[in-house]
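What follows is a structure written as structure tokens; I'll ask about it next.
== subunit A ==
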Amino acid sequence: MNLIGFENYLWLGSALFCIGLLGVLVRRNVIILLMCIELMLNASNLLLVVFAKMFGNMNGHIFVFFSMLVAAAEVSVGLALIVLIYRKFRTIDSSFLDKLKG
Partner candidate 1 sequence: MHLILILPLVVAIIAFFMSHKLVKEFSLAFSGAFFLLSLYVLFQYNPLNYYNFTYYNESFLAGTGGSLHLGLDSIGVLMFVLTNFVVFYVNILARNKSYTSDFYGCIFLMQFALIGVFSSLNAILFYFFWELALLPIYYIVYQWGSGKELNKAFVRFFVYTFVGSLFILTSFILFAIETKTTSFEITEMAKNSLTGPTQILYTLFLIIGFGVKIPIFPLHSWQANTYRKAPAEGTILLSGIMLKMGLFGLIRWLVPFQEESLPIIQKIILALAIFGTIYGAAIALRRNDLKLIAAFSSLSHVGLIAAGIFSYKYIGFQGAVFQMLVHGINIVGIFYIIDIIERSSGTRYLSELGGIASKAPVFSTLAFIIILGSIAVPLTNGFPGEFLLLMSVFIYQPILGAIAGITIILGAAYMLRVFQRAFMGEVSDHVSEFKPVSNADLYALGLIVVLVFLLGIYPQYVLDLTANGSQYLTNLLELKNN
Partner candidate 2 sequence: MDLTNIAFIAFSAITLICALMVVLARNPIYSVIFLILTMFSLTGHYVLLHAQFIAIINIIVYAGAIMVLFLFVLMLMNMNANNEPNKSFLWKVLAGLVTSGMLMSILLVYIKNMGDMPIVPTTNSAVGQALPADFGYIKPLGNLLFTEYVFPFEIASILFIAAMVGAVFLGSREKSTNNQ
């Protein structure tokens, strides 16, 4: 029995993704929100790599590469924004950040 079956990776990736989602939903600290988003991104990265191997095709790796790239950019801008918000409101609690109220 080969445990490194692709199904197992699917379970793993999905679980990881859902953990990230749970984190996004329950935490209030915006930084942790961002981290949980990283978790979800990583889950998808993992699956991309899995599929790449499955099909013997390196395109998946390229996508992971780009995904990381975007994640890096996102984090840098996101963190800058968080710093800005923190300076302005002295809080990074997402429950209080409702200035976009319609």
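Per the selection procedure, all candidates are chains of the complex that A comes from, given by their letters.
Assume contacts are C-beta pairs under 8 Å (C-beta built on N, C-alpha and C of every residue); 3 or more make two chains touch, one makes a residue touch a chain; residues count from 1.
Worth saying up front: this structure is predicted, and the values here are computed from it rather than measured.
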item: Which of 1 or 2 touches subunit A - same complex, any copy; value: 2
item: Complex contact set, residues of subunit A against candidate 2; value: 1-4, 6-12, 14-23, 25-29, 31-32, 34-36, 38-39, 42, 45-46, 49-50, 52-59, 61-62, 64-66, 68-77, 79-84, 86-88, 92-93, 95
